[in-house]
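Omission of a single protein chain aside, the complex is shown with its protein chains in their original locations.
Which chain is which? They are A, B and C, in the order written, and residues in each are numbered from 1.
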Amino acid sequence: MTDTPILRIVGLSVALPTGADRHHAVHGLTLDLHPNRTLCVVGESGSGKSLTALAVMGLLPQPEVRAVAGAIQFEGQDLLALPERAMRRIRGRRIGMVFQSPMTGLNPVMRIGDQIAEQFRFNGRDLGVDPRRRAIELLASVGLPDPTKLLDTYPFRLSGGQRQRVMIAMALALEPAVLIADEPTTALDVTTQAQILKLLRELQERYRLAVMFITHDFGVVSEIADEIAVMRHGELVEHGAAGRVLGQPAHPYTKQLLAAVPSLEPPRRAPVVAPIVLQTQALAKTYRSRDRMFGRRREVIALRNVDLAIRRGEVLGLVGESGSGKTTLGRVIVRLLQADSGSITIDGAEVSQLPRRQYRPYRKRVQMIFQDPFSSLNPRRTVGQIVAEGLLAHGMPAPQAHARARELLRIVKLSEQAAERYPHEFSGGQRQRIGIARALALEPDILVADEPVSALDVSVQAEVLELFEEIRVRLRPAMLFITHDLRVAAQICDRVAIMRRGEIVEEGPTSAIFAAPRHAYTQELLAAVPGAAQLALGQAARPVSATVLEHEPK
Amino acid sequence: MMAIMHRLFRHKGAAFGVGVIALVVILAAIASILYPDGPWEMVGGIFEPPFQRAHPLGTDGLGRDVLTSIVYGTRVSLLVAFVSTVVAVTVGVLVGAVSGYFGGRLDDLVMRVTELFQTIPSFVFAVVLIAIFTPNIGSIVAAISVVSWPPVARLVRGEFLAIRHREYVEAAVVLGVSTLRIIFVEILPNVVSPVVVLASLMVANAILLEAGISFLGLGDQNLMSWGYMIGEGRSTIRDAWWLSFFPGVAVVATVLALNLVGDGLNDALNPRLARRGRA
Amino acid sequence: MVHNLFDRRDFISRAATAAASFASPGLIGSAATTLALAGTGARAQEPRRGGVMNIILQPEPATLVLALNITSQNQLVAPKMYSGLLTYGFDLKPLPNLATSWDISPDGLTYTFHLAKNAKWHDGEPFTADDVIFTTRDMLPEVHARARVNFSQVASVEAPDPHTVVFRLKTPYPGFIYAFETSSAPMMPKHIYAGSDYRNNPANARPIGTGPFRFKEWQRGSIIRMERNPDYFKPGLPYLDGVNFVVIPDGAQRLIALESGQVHLASSSDIEFNDVPRLRSLPQIQVETRGYEFLAPLTWLEMNNKRKPMDDKRFRQAVMYALDREFIRDKIFYGFARVPTGPINSVVTFYDGNVKRYALDRKKSEALLDEMGLKRGPDGIRVKLELNPVPISQTWMRLVQYVKQALRQVGIDVTIKNMDQASSVASMGNHDFDMCFVTNTAFGDPAVGVARSYITSNIRKGVPFTNTCQYSNPRVDELFDAAAKSNDRSERQRLYSEVQQILVEDVPVAWLLELEYAISINRQMHDVVTTGLGVNDSFDRVYMTA
Partner (left out) sequence: MNGALYIGQRLGKGVVVVLAIVIVNFLLIRMAPGDPAMVMAGESGAADEVYVAQLRKAFGLDRPIPEQLGIYVSNIARLDLGYSHRMQRPVLDMIVERLPATLLLTITAYLFSLVAGITLGAIAAARAGRLSDTLITVFSLIFYATPIFWVGLMGILLFTVTLGWLPAFGMASVTAGQGGLALGLDVARHLIMPALTLGLFHMAVYARLTRASMLEVFDLDYVRTAHAKGLPRGRVVRMHVLRNAVLPVLTFAGLQAGQLIGGAIVVETVFAWPGIGRLAFDALMQRDYATLLGAFVFTSAMGVVFNLLTDLAYLALNPQITLDR
């Protein structure tokens, strides 16, 4: 039954400032929101989904970005035409909004209670309600422990998940009819994400809310969507019931997106038989910081007695949530950090205690690929210089180094002319490729990849994962692949190690771990992966074609 | 580089600033051609009022032409300002880089010293230094440099601390690039823009400092400086207001121009701010 | 609020604001009558009691005890509390003070002073000859530089009776009569200072003298207050009820205070010379230039006679010819000066004007320099020298810059050394200078104040205000020595005339100015400047009208 929609977006167009890469952020968009139904608007970055949400709330960053056409009909009014004073009465009272970044979404210098109560004082005086009591109810309704004490605490004391719950409570304070959630769980760990999605589901049913949920993660879509709208370059390419769109996608772009989502079913892989290249025993590391303002000592235990081993040509996945110590482990192995105790052996030789000078030859054999494409390349140097840096550092004469650099760029499917251009002229995916080229320059035996694809859109992610697959097959390095995304781990790793609070709680071949997780935490992790239950999303990584890498390894 | 210049000039304030600075530099260069006899020559009656043919800005207590003095005053201001800033920036960058990159005991020491300089009233300290080492152009430049390097050191240290943990620096470490090369190739180029902006503001501040020092009578007696002229005009402010007024205007114009250029550079060098067209 | 924050609290509560009402406690009876008095302070006014005088003081002296501090500021303040045996008229003739009469033996060796019978110290103790002996024999020689020189001539001093003092000199010294001016020999109370550490005697906080006014209060940094001494040894005097010295650090503020009548007297460098003409035009202000005859300040450009080329007389003469001293007098000191002819100020005894004159003559100056072989270089410069500055006020610095510019025109390129007053004086004292400026005081007699700058015996490295130009001429030494000792006035005049002839020919220093400091007085005050000491006198005869 399709009851009457509560909010109708009709032919919305949002113009971008001159000089932007295209004319319109959103072009001719028509969508409806129905009470007690969740519409998922899904699309890659730059698809205009967030701006659509902001347009509804009337929060477009004036004057650069303006709604130039269409209407947003809500409760008999066109929101686009409303003056600011009238729009202010809609915001919060009739339409609530939750944003992506919980850590920075709350005012750091104001108590939680005040931030919720101020809405009643300034935007809902006529509701005749005691703000403090109402706030306690709201905090309880979003599942936060001991709400009364919470009223007087400051945001910095809460975790990401807790803060997101507070944001949701704030959005629902004045009992709006519509809730807009712009990627509310993207910044959260997968277990916390699962709880928030469940909470949103319950709240939507309890208050018969019309929810517009914006995300780029199809797993999340499959968990929560009643209806799906797929957007690309500001236009609606597909719209329909959740089951239909996920099961039988009509538009080729939707198909391509779904295909790009790595499946949770790990492909069958023969165990790698090769000598162990990298081994660590009882690695431990504790961060000690002296707070300058008060001189208090604070200690955070990052690694607790970590043993792992990677064979030549094998990809070991290191999976864990934020704060599990997986990044610290990666940095200790490439010797960006010094472990407190324990040993690291490369081809049987203990290296962690070697002084700088003796360790230098091993530098060439261990390389790292970084996570953030925008901060892993020096903005002031050309791509050619970046890739050749390692070769030059190890004494290769410049012309030869630059020639090798151009070759490497070709290997990672970038044009040779890229060598003369600067990083800011490339997209996220291309920058990651440059990072990979840089890491491969010294033909390392060990490659540590720290969340190499987490910052990329799913389609770009797929291409880069494909590149990793080729590297694995052609150059057969021992690779430590750090990620929080179980789907990615499933598709690329031979073996997987699950880390929690500095310890490896479980380790084994990927297919075995995914099929029958032994440790409770692993089970919880796997269950929390969005879209795991509903449908076998996506498919195994495509086999590697031999032709891609003509160049034989050394 | 051209893009930066283009953005700089789009910032109308900066364009005005660059214009004024150019004028001041040109005046300083051709002063001895414009007025070969120098500022100390007694060319007219004493205390002649401004805005008349012979002496457009009037004359002072010894019949010296105010306009000539202002033109010659540009030399002292520019010389003191630029030399002291170059010295202060060089020292500041070196100290900041070392303490920012290596941290530890050295960093603590550097922080203590810069805090010490921050607490001392720097103008008073400069005045004492100059009085001690006998006021002359050399001691003025030295004194201003001594009090102006700490802010640069703090800025560079901060930038180094931030950039040092950026992934592209860690990548260089992993690649086995030498520390010196990392400092000079990876980090320093990215510190240039904030330092350039600070440098322009430091030149402005140095001019104010020099003017204050000369005003108190600690300037170089043989060099005509704006601060000296303002101080000289003070005792006869009632009947010869122009003696203090015009050199003051010269100081304000030059310092204002430098500040505008500083703002312009700031927006030109980190474009994301420019987007909001901050004046 | 902290008390001393408003340290001006009860300052001149009445005088300035309500000019008409003189409700000072001491004048209860005649308050009504003064109300009727109107009109200007014309000379015909009868002197009458009452009123408090406010005098500008800048900077504040370190201590008021005149024996311990004879800076120019204290010479203005202390003579109101202390007295000397004598004072001196405009013509520099000695006049009675604590000494009612005196006589000098024909051989000029014995000086007998008859003291005022009824003089008392402010604490009531009687003033006797013992005080004079203690002061001139014990205290002053130890703490007072000038007195030490003057009284070093004394062979013996005794007091035949409590009111008579007899000085016997080793050799005749006619200048000795000028040694008894209040600041040169302030009489100090023996019963307080005898045997004590003069410098740290507790009594220094509240000076005890015999003068017309008694110390009342000193709020540091703002005001010194003195009240009328009822037992002053001159009957019926002083007329004023009190005198206040107001510290006003800023030049412009001193001007406003004077114009608005808040203050009645400004002297020496309190007011910049360029402001005096405007002050003179104001109805309520009278400008007096007399009163500096005793000090007779003379300013000259000192040249280090031991350094090339200043050792050559012709160079020094060339410098004299290069300086336009009329311009200095009129354009820099606004006419408050006289152009000197030689080493002795024209108001001082034994001055002789018919000497060689050095009018401005740049051609002659350049001729002399050429004759010396100091040809102009390609850049027009003959020689490069250094000049010490006088950074005490804008007027003096204008003089320094004028001299530099004037010498530049004849090819002498002078660089003004960057130094503050302290270093400038230090480099003069250590003979470490090319050229510098000196202002010297004559103290009435050439033997006392003039000789010291030119006699070879007074070339003393490390001590400023001596023969720092290191001029040495045996004939000049002889003449000064003889003149100091001779008792015969006409003989001394002949000797001093010859000395002036020689010095003007040798030009050891370039004499620039005989300063006539302007004394600005509010017309309400009368008989302020009555002696050669000017404002440095006791003010016991000053009186105030409406």
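Definition applied: contacts are C-beta pairs under 8 Å (C-beta built on N, C-alpha and C of every residue); 3 or more make two chains touch, one makes a residue touch a chain.
On a predicted model such as this, the values are computed, not experimentally measured, just so you know.
Listed by label, the shown chains that the missing chain touches in the whole complex are A, B, C.
When you scan B:Val24, B:Val66, B:Val110 or B:Leu129 for touch with the missing chain, the hit is B:Leu129.
Within the full complex, the residue among C:Ala116, C:Met226 or C:Val246 touching the omitted chain is C:Val246.
Of the options C:Lys117, C:Lys170, C:Arg460 or C:Arg475, the residue whose C-beta touches the omitted chain is C:Arg460.
Taking the whole complex into account, chain C touches the unshown chain at residues 1-2, 4-14, 16-17, 54, 59-60, 62-63, 69-72, 145-146, 148-149, 199, 220-222, 246, 248-250, 252-253, 256-257, 262-263, 391, 419-423, 425-429, 441, 452, 460, 462-466. One chain of the complex is left out; on chain B, the residues touching it are 13, 115-116, 118-125, 127-129, 131-134, 204, 208, 211-212, 215-216, 227, 230-231, 233-234, 237-238, 241, 244-245, 248, 251-252, 255-256, 258-260, 276-279. Listed by residue number, the positions of chain A touching the unshown chain are 57, 59, 88-93, 96-97, 99, 101, 104-110, 118-119, 122-123, 154, 156, 167, 170-171, 173-174, 293-296.
Keep this in mind: only the chains that are shown with their structure count from here on.
One simple way to say how far apart two chains are is to compare their mean CA positions; for chain B and chain C this gives 47 Å.
Centre-to-centre, using mean CA coordinates, chain A is 89 Å away from chain C. Shared interface positions of chain A, defined as residues touching 2 or more other chains, are absent. Across the complex, chain C is touched by residues 40-42, 46-47, 61-63, 131, 134-136, 217, 220-222, 232, 234-239 of chain B. In the complex of the two chains, the chain A residues touching chain B come out as 64, 331, 334-336, 360, 363-364, 366-368, 370-372, 375-381, 386, 389-390, 393-394, 435, 438, 441-442. Residues of chain B touching chain A in their complex: 166-178, 181, 185-186, 189-190, 275.
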